[in-house]
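Data first, discussion second: the structure below is written as structure tokens.
Of the protein chains in this complex, one is absent; all others appear in place.
Should a chain be cited, it is by its letter among A and B, assigned in written order, with residues numbered from 1 in that chain.
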Amino acid sequence: MTAVDLVKLIPWLPALAAVYCGLAAVDRRLSKAAGWVCVASIFAAFALTVGVFTDATPGVFDNDKHAAQHEATIQLVADEANDHADDHAGHDDHAHGEAKSRPGELVSHTVTFLPWIRVAGLQANIAYFIDPLTLIMMLVITGVGGLIATYAVGYMAHDAGYARFFMAVSLFIFAMLHLVMADNLILLYLGWEGVGLCSYLLIGHYYKHKVAVDAAKKAFIVNRIGDLGFALGIFLIYNELGSVRFDDILPAAQAIVEGRVDAPAALMFAPFLLMLGAFGKSAQLPLSVWLPDAMSGPTPVSALVHAATMVTAGVYLVARLTPVFQIAPGAMETVALIGALTALYAATIALCSNDLKGVFAYSTISQLGFMFIGVAVLSVGGVFHLVTHAFFKALLFLAAGSVMHALAGSLDIRTMSGLGKRMPVTAGLMFVGCLALAGFPFTAGFFSKDLILGDAIALGLAQQGAWWALLAGGVGLLAAFLTAFYTFRLWFLVFLGPEKFVMGRGTGDNQREPMSDLEAAMIDVAEEEAHEIEAHGGHHATEPHEMPMWPMNLPLVLLAIASVIGGFVLHKVGVKYIDKMLEHSSQFMATPYPDHAYLLGMDAHLAVAIISSIIAIAGIALAYLCFGLNRDLGRSLGAATRPIGYVFEHGYFLDAIYAKLIVLPLRLKAFLLTAFDTLVIDWIVRLVGLIPVGLGLAMHRSQRGHLQGYGIGMIAGIAIFIFILYVATVA
Amino acid sequence: MPITLDNPLAIYFAVVAGALGLWLMMPKARQTYRVAGGVIAAAGLGLLWLGTYAALDFADLGLSTTAFVYQYIFSAIGIGSAALVITATKPVHSALWFVLVVLASAGLFLTLSAEFMAFAMVIIYGGAILVTYMFVIMLAANAGGPNDPGEDEVFDIRARTPGAAIAAGFLLLAVLLTLSFDATRAPNPAAAAAPDAVIIEEILPNRTAAAVRARIDAEIADVNPTTDAFIHQADPDRLSNVEVVGLDLFMAHPLGIELAGIILLVSLIGAVVIAKTRVEDHPEPRPSGAPHPADQAATAEASA
Partner (left out) sequence: MIGALPPMPALAVALSEAALGHFLTTGAILFVLGLIGFVTRRNLIVMFLCTEMMFQGVVVSLIAFSVYHGNVTGQTFVIFVLTIAAAEAALALGLVVMLFRRRRTLDAEAWATLHD
């Protein structure tokens, strides 16, 4: 038993918490502790992950001689050890791990928890595949997840579904950990569907409100489309490669990419099918429509599930199966271009959105687009951005939640102004988050985004025919500018300027129409909570107020610190953790792209860094000019771009188009089938049902309980029976 | 060899006549033609006997002609009494007619030399069981009922669906008679090839007289001298009917005797339980479906 074997425990701690919270949802006496049990389980999982982290990756940080070289020989060290992973070969794995590893070598451990499926050639165990990429994901999920859960203890304190909420959160962490730790595609798919289910439960947390229920259904159904592709992709991989285990798939795919083995023709479709799943889960075009609606869940859910962790599963999938994606020509290109397109598309919508959470929802979609560009150009930045984005987007959502909480469910940023004086801590924390999101130099977002764009543009310049990388990088730069602008538009509008606010619970002359169904639902929820507070002898505030330090603001402070120094620490200082780690993950088993390019007379990376810094500062400055300094300027800018702004504000009418193109024909079909069912099938069934009714009407007179009447029938029956028997015997 | 009748239709005419006569005899609201019905039914029985008479071979009857004439007499008495059992309007009369049925069938058994069964029938049926019936009739009938004593109860005066019942019953009778007098069909070759004696010897070899005898010999080998002496006192040529039945009963059916004993014990216990069940008396017959006053009282107690 080495420390690596402790990973077996990690996902099951939240599972135990989920069981407790589930019981608490039934029995109210247990309810009070439910939140803390959930938080404790997640932090315990985090602590174990840290322990495993140091134990599982020995040798990774010893050898920094070739730190920056991605082109080193790629070998799979652990493959023969993994063949007998079932025989508790943890020690063998560990021995391999102890060896000095070269960059590009995969350092992985397979820890089997339970044998699961073993049918014919298919072998899928509940086993955990621990490589640096997995560990990074686990640290993000448990670390950021724990902080968000802590915040949620305060945020959800007065919610009627307190224990139910934390049950779903614990279950989500459980499923998400399985998603990233899975040793095979089947278990990964199980976790993938598990997080989908938890997402459904959490979006629909306020199930009394139609908007929440509809949003939950929408998220689930849109994800079904992607998941169908994912499932088909898994089938195809199993069919062509004969295994679902990463230990088998990754080397096989690598061999195909390197030309050592001929690829089965059908395998060319696998990346595109997997891509469909990744795009569905990560809300990329054209399956992006569910994420903005998903904001009708409680805000901590938006932070945890729909910003920091679950939606990044698609990025993780591409990173994990990078060699598979390289099999098909055009697959990585598609990923990069879709990512770039989505980044721009979502950024433009965020530009015109007036919904506090909506801006961040679209910004999440946009940032996920960046991540896809990153993994597509085999940049460390893809996963790096995933990590930093988890920090600052969680921070932003939670801060937005604080604002919403303070304003009793209000979401319309047009009705908010100058809240900085009332909520200085929240304003400050959100400012830090906005800086990181905008990519302000030397914040976390700056390093990761810069790395993505730098790698993309460098690749585009260095490789003949890599126009797609150049295009993606260019579009990314434009989206980065828009990001800086819309982020600070929001911040300046909400926290600067003359103080103005409208409480969501319309009191007195502050009454106003809710901006949207979502806002109306949120206001209702706040109203219910207010009643709950009053019922417990407290009195709710009628004016915005700062959130308490514990348990709500402290996690935000930690996230803010991570948002500022996270990128610097992970990428620039010391041993460059993130780069080193990813060099030993499955992502860099792939055949690397050439990487030496010059732009504007200097190293492309440096040039892009400078350009993106200028862009970020320019965006912030423009936002300050329009919305901080002189709001008339912003208004006239809005008026001048009214027609295009209208398109942006309505999300390019994507929802309406889908409603016309997909939903309407389905409804028509459903209507026709219903008509057929009620008019034809039902009537056939009814006619069949009429037969016994008629028989009963005809015969019920003979069944009145007169024993003697039955006797007569019996006599006649016996007579006839004997006669038939006689005829049959004698004849 | 199965017997054949010259005119099988006679049986069916007889059955129809019997059915019609019985129908007329049935207790109904207007008791007009009961005597006529009795005459028709008797004519039907006579027709039946006339129809079957032709097939009789008095030389090879198996029993004496006198005995066979007695058979006609006892049968007539038994069947006539049976008809009166089911058509009498007073239960007491039914019971008394039934005694006559028992006596007539006992007479039939005598013609068949089944003396033990004849007397057992008279003693057990005519004595024990019928006396019990009479007791119950006296206990129940007209005992504080709504009608005056002596007047027939309405449910005794009116038979239920006599037409359908008689039709079904006589259909069964026609089938049974067709089986008894296999008149209309050629004999089944399989049945013809296997006469009863052969069947018994081949299929039930231990049921033949010789086998029973042999078994008795073996059993008696160590039987006590009393039994031995008793058997030797008997007619050296034949055992009496009682002896034959007794030997068969105790030698071949010991398990049956045990089971019969158990059944009697169970019915004894059951009768005691039924007798001990306390049921409150009700002066008025109540419409069916209404809750029982005792039940109501119990409910009231439970709710209190």
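The criterion applied here is as follows: a residue touches a chain if its C-beta (ideal position, glycine included) is under 8 Å from a C-beta of that chain, and two chains touch if they have at least 3 such contacts.
Treat the numbers as computed from the prediction; the structure is a model and nothing was measured.
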item: In the full complex, displayed partners of the excluded chain; value: A, B
item: Given A:A639, A:L707 or A:A728, the one touching the chain that is not displayed; value: A:L707
item: Subunit B, residues in touch with the chain not shown (by the definition above); value: 1-3, 18, 22, 26, 45, 48-49, 52, 55-57, 60-63, 68, 71-72, 75, 78-79, 82-83, 85-86, 91, 94-95, 98, 101-102, 105, 108-109, 112-114, 116-117, 120-121, 124-125, 128-129, 132-133, 136-137, 139-141, 144-146, 153, 155-156, 158-162, 165-166, 168-170, 172-173, 176-177, 180-181, 196, 200, 207-210, 212-213, 216-217, 220-221, 225, 228, 231-232, 234-239, 241, 244-245, 248-249, 252-253, 256, 260, 263-264, 266-268, 270-271, 274-275, 277, 279-286, 288-289, 292
item: Hidden partner chain, residues of subunit A it touches; value: 700, 703-708, 711-712, 715
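In this section, only the chains that are shown with their structure count from here on.
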item: Inter-centroid spacing, subunit B versus subunit A (mean Cα positions, whole Å); value: 89
item: Subunit B partner contacts - residues on subunit A that touch it in the complex; value: 706, 708-709, 711-713, 715-716, 718-720, 722-723, 726, 729-731
item: Residue numbers on subunit B that touch subunit A, as the complex places them; value: 160-161, 164-165, 167-169, 171-172, 174-176, 178-179, 182, 185, 188
